[in-house]
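My questions will all concern the structure given below.
Here the complex is missing a single protein chain, while all its other protein chains stay put.
When the chains are written out, they are named A, B and C in that same order, and each has its own residue count from 1.
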Amino acid sequence: MDSVRGPGFRAAAVIGCVVAGLFLARASPAQAPADGPAAHAWDGGWKAGLGEEPARETVSSEAMVVAAYAALWVLLLLYVVRLSMELKALRRDTEELRRRLDEPGKS
Amino acid sequence: MTGSLPAFRIAAEAVTRVIGRRHILRGVSLDAGPGDVVALVGPNGAGKTTLLHVLAGRSSHEDGRVRLRWDGREVTGLEFRARVAFLPHDLFLYPDLTARENLAFFATLHGVGDATDRVAGTLDRVGLARDADRLVRTLSRGMQQRAAVGRLLVTGAAVWLLDEPGTGLDTLGRQWLWSTLEGHARAGGAVVLSSHDPAEVGRLATRILALRSGRVLADLAGGPDGTRQAFEAIENPP
Amino acid sequence: MRTLGQFVAVLRKDLTIEFRSRDILYPMALFSFLLVVVFSFAFLSDPAKARDYGPGIVWVTVLFSSTVGLNRLFDRERENGCLWALLLGPVPAGAVFAAKVVGHLLFTGLMEALTLPLVLLFFDLPVVDVPAFLAAVALGTVGVSLVGTLFSAMLMNARMKEVLLPLVTYPVLVPVVIAGVKVTALAVGAPLAEEPGPWLRFLAGFDMVFGVVTLLLFERMVRT
Partner (left out) sequence: MRTGWFEDVKNPVAGLAVAAAVAVVAALVAVFFVAPREATLGISQKIFYFHVASAIHMMVLFALCGLCGLAYLGMRGRPGRWTAVVDGLGVAAAEVGVVLGAVVLVTGPLWARKAWGTWWTWEPRLTLSLMVFLLFLAYLALRAFAGSDRFGRGVASGLAVVGLPALYFIHFAVERWGGAHPQVVFKGGLQNPDMQVAFYASLLAMSLVSATLVVLRLRIERLKGRLDALYLALDRRSPGA
């Protein structure tokens, strides 16, 4: 049995499995569900929220856009701040190293 | 041991091991062939355990090589792991299995043919015949140590790596351990062990490696004066 | 064939230890039973809706209970460093991994056999299509065991193992839960215009792909 398990065999088995698995998963035909109310009630799917027309809006669209773009830049900024903090920590570590180098004897 | 063991030679060549920002081993070389008993001595943190871990393949290393040779060619992979047996501090035994079940389990893993009676024979040799069917968890440290050495015996590995095998053994136990290790070496096996006990080193070692801070201080021949020099080397400050 | 013998030896060892100490089986069975009882109180306020929640409850029970099992799967190996005893022996890591996966599968299967009938009972779920239901549970559990065992082995010594294991494995297992719930819903007669067939094939595909991926990764990841 051992001779059969040469590298060629193993590679073929691995690729065979992965391809077969992917094929199996893909092989399912697309299904268009009936859109009856019963199906709707059952449907754990994301369409649940779509039934009603967009709710009467209290917050104006402009505010939404401002909020979205503000969030974008705030999040990016937060990350840059975090990176600079790490840089600062690195700098402190380098100072520590320089101190240890300057000491003549063994610390 | 009944038949003599195949001639395996394990060697570490300038092994360097780094963890984080510190060198644990700084280019340590070692060589143990059939009949050799190499003792690693040194203070705590000298790198004895790490060196054994690297030899056994338990830990990786950043530089240098570990080589197992048999009849001129290098042995690696599954064959390496079949020929090298490691007894660490934590013994590699399942506490919820009996001594007999542990030995039988590891014998099967090593593909040992006549497992049942080989295990029975080994249990007698390590003096656990009476306690063979008690859970390892209920055994004393000394008896667990004997079971662990039994594991080495039952696998038929040629190279033994032991991390302070003597701990927890009473004087009787230590005598038994020493005779077992000597028997293994006489049968053509190679032994590398770490130890704090000058008596153990004096009695068993054919070579002694004195280590401190991951560096080899002295590589001496075995025997009483070699042992004295080795322990002196590690005692006095650099 | 030696590797098969080694696989059987590791599996037999795990089963021996487990049936001697039952450290994995009892927690899993008890936890799943309690989970189902709690869910009954939480979701049965409106019996008419029971059939809506039933399939979901089945799969949450399977997922959570098998995670309880996964958290303890390698406890035996952690004591005395025995995982390394296996890895330093002449054993291909794949055999050890496979034995652990099958071990976990058996424990989870036993737990499911005890607990899932309760779910069907409490939530009044008439299993119309039994083969589909069983196939979904089986294929789904295999998926959970494969991914779970890989990371349970890796996180054996991690400090926050109980938190990390679900955090790491659940996102990967979401497709299994989605497919499982779909097939279970169909199996208990939900009026969905879908067939269990495609979802079962999806689960089978998941198991095959992750069977290969986890097997190959185990060897690479476990050796420091």
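Brief remarks follow.
FYI, a residue touches a chain if its C-beta (ideal position, glycine included) is under 8 Å from a C-beta of that chain, and two chains touch if they have at least 3 such contacts.
In this text the structure is predicted, and so the values were computed from the model without any measurement.
Among the displayed chains, contact with the absent chain in the complete complex occurs for A, B, C. Interface note for the absent chain: among B:Arg9, B:Arg26, B:His53 or B:Arg146, the touching residue is B:Arg26. Touch with the hidden chain on the side of subunit C covers residues 147, 150-151, 154-155, 158-160, 163-164, 167-168, 170-172, 174-175, 178-179, 182, 192-194, 198, 202, 205-206, 209-210, 213-214, 217, 220-221, 223-224. Subunit A meets the missing chain through residues 22, 25-26, 28, 30-33, 39, 43-50, 52-55, 57, 59, 61-62, 64-65, 67-69, 71-72, 75-76, 78-80, 83, 86-87, 90, 93-94, 97, 100-101, 106-107. Residues touching the missing chain, restricted to subunit B, are 18-23, 26, 60, 62, 212-215, 238 (touch as defined at the top).
The definition used in the following text is that only the chains that are shown with their structure count from here on.
A straight line joining the Cα centres of subunit B and subunit C is 39 Å long. Here the CA centre of subunit A is 24 Å from the CA centre of subunit C. With touch defined as above, residues shared between interfaces to two or more other chains in subunit C number as follows: 2. Remark: subunit C residues 1-2, 52, 56, 181, 185, 190-195, 197-199, 201-202, 204-209, 211-213, 216 touch subunit A in the complex. Residues 1-2, 14, 17-18, 20-29, 31, 33-34, 38-39, 41-44 of subunit A are the ones that touch subunit C when the two sit in their complex.
Across the interface of their complex, subunit B is touched by residues 2, 5-6, 9-10, 13, 16-17, 20-21, 76, 79-82, 84-86, 88-92, 223-224 of subunit C.
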